[in-house]
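Below: one structure, written as structure tokens.
All protein chains of the complex are present and in place, except for one that has been dropped.
Our next item is chain A:
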């Protein structure tokens, strides 16, 4: 520890601390422009000058480390003079065009100029008068306003690892921008925009549309993916102007991705449903809640009175904990049906079922902090930066800062591939047999490949040397984290693969040792939360098994009612409708007609229903068939809590009034249940929150901020963690269950069998549906900002194949299967396996779905839809 005084106040800090941080610990703030607590200091802006009392020198606070007995003055006349001179130098070129600059009002340079009275300069020079770089549709670069602090370049390098912009030229001519004077081409996270201390980088989508002090700020949690990013919604007159973040805020520490930052327009589009609709004479006509609810309740009551299991319910993972809790209780208690399911079924359920049976929890044992500290990270079928952006950043940091070994098992390069020690190419569906080979090789003890495995690896096109390096790294690593994502969870044998992975990790003791574990990437904002609240047929709230009468009785006695058993998920619901047993369907934001092929006859099955009720933000194919369409509130218009991939329970806050007459799903249900004469004992969603937190104390809100926030003049503010329940699963209870799981025999793998070969034929590819970084779900297709960035679905094909076929980006190809044929524009991509193509699922419309067979298949064990990858023939159109 080092003792020093700051402005006469004594303070003790660890050796190696900078003056900036020591001063902040002593309670004094020092302004900065180029400093950011998450990045290495650069010392380029010189505004953090402080005086050392003994030597009478001024030094830079952000890069000078403290020494014993140092006497620092942060506000002496010498310091003020130095800062004023620095400002004069910065203002040599910087135009004082604050009245027309979007940054005016929240500009550290403006704040500092105001504080030090330096609006004119003693020095004379020509003012830069370069035209703005307007090539990008997203960000505008104004080099005249730039003070060359380099924060934008560094955040792009050090945090995002994207390296899209850099310094160009030298001396007075230096500017910031993308290389070769081209248009900005990057992930459009907008972090550079966020950290810029002047108006040199501005947001083109909202250019000249706001003044910062006129906007109302609401801190909320993004629900577009499971990263659980905390962000700030800036609204004016009940409409969202922009979304920003705050340095250090939330598990994302101030970074947000393209969807979070720019994807707020869809919910404000004209196509939002704003009032309830009733079908009359084959037409949906606008109505009111007061008219709709009595009518709907009468019809529902009539169906419910015929017996148990007559109504089925579907819930979107967009729903916060409270609404999901109400949904399942309404289904089970008021509608007497256990036919309920969520969107999580489509992928995550393949992992969730084995994980819960093995560990008893859906929360992970490791979080992003553990990922950063890991020695070995194995990413299986995931594109972390795209599926859960902040997890991607953690992995990049682990590799860059701590030299973690990264393995990627995937059919193509993803954004983290260039950082990987090995990229193991594996065809979709082969994860289960691959993991079994890995598990058997690990436990064989010889450290070498059996001849059998060698042949198999060859069949699957896996490089045996890479495989052996993975084996040896798993053996030697102290902190190993496996990460699974969309491709893994949605592959045909995903349930079996998850079983294999958990067994492998259990056998290696990776659930027991601190810092090791499994990190699962759910697909949407509250996948984990809706499952924890029992919104699927398997589980009651708290992941109690619905089919187990003993566990069911816990809730039966609590709610003082008998709960229906049996029931089922989407597969059983479709079966029940077809058999005529299920007569009504209520869908809260889930539209099976969007993800099941039309040719599979789902529309025909659904048309057998007496009653279809759809609550959603927008009209969709299912809503077209519905008898009642109810307008739902978006995540910007409601309050509640969501569970992130790290296990944090974070609040969603209403930033604006509900759209038209829209209601949060939970409120709709409370009103409907009351109308039906089967009221649920809550008068508001706040009461539901209180009930959830009372029954599940470990689900009380929790979050993590960075160690430091940053203030209005760039000063460092210590963030003080408050006491909160742990967000990670408890190792002890996980391990006691794990022992039982390992006693069971390994799960059988039906297909592909270990000896199946990955077929390779000319122009034949395996097509997977992937997530795009620029979209989340299908609703973002209604977002004008995100559509500007990525406006059409391009079939990603291997660059080597496109070159051979002489096809360029945007060229159309014919894609055919035995079931259908369509033409799609392509994008050649480097680093793809020869036999694979992929298509962003957001753009998979009804026409696209015609490529799939006319029947829906489900994983036998998990009920998740299988057959989501398909063999296609891709040919140039002559």
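Just a few scattered comments:
We adopt the following convention: contacts are C-beta pairs under 8 Å (C-beta built on N, C-alpha and C of every residue); 3 or more make two chains touch, one makes a residue touch a chain; residues count from 1.
Rule of thumb we're sticking to: contacts and distances are computed from a predicted model.
For the omitted chain of this complex, the UniProt record lists the protein as "Putative NADH dehydrogenase (Ubiquinone), E subunit", which is one of "RNA polymerase subunit sigma-24", "Small basic family protein", "Putative NADH dehydrogenase (Ubiquinone), E subunit" or "Porin domain-containing protein".
Contact with the chain that does not appear here is found for just one residue of A:178, A:411, A:461 or A:793, A:178.
When you scan A:59, A:165 or A:851 for touch with the missing chain, the hit is A:165. The chain that is not drawn here is touched, among residues A:133, A:157, A:234 or A:323, by A:157.
In the full complex, chain A makes contact with the omitted chain through residues 153, 156-157, 163-170, 178-180.
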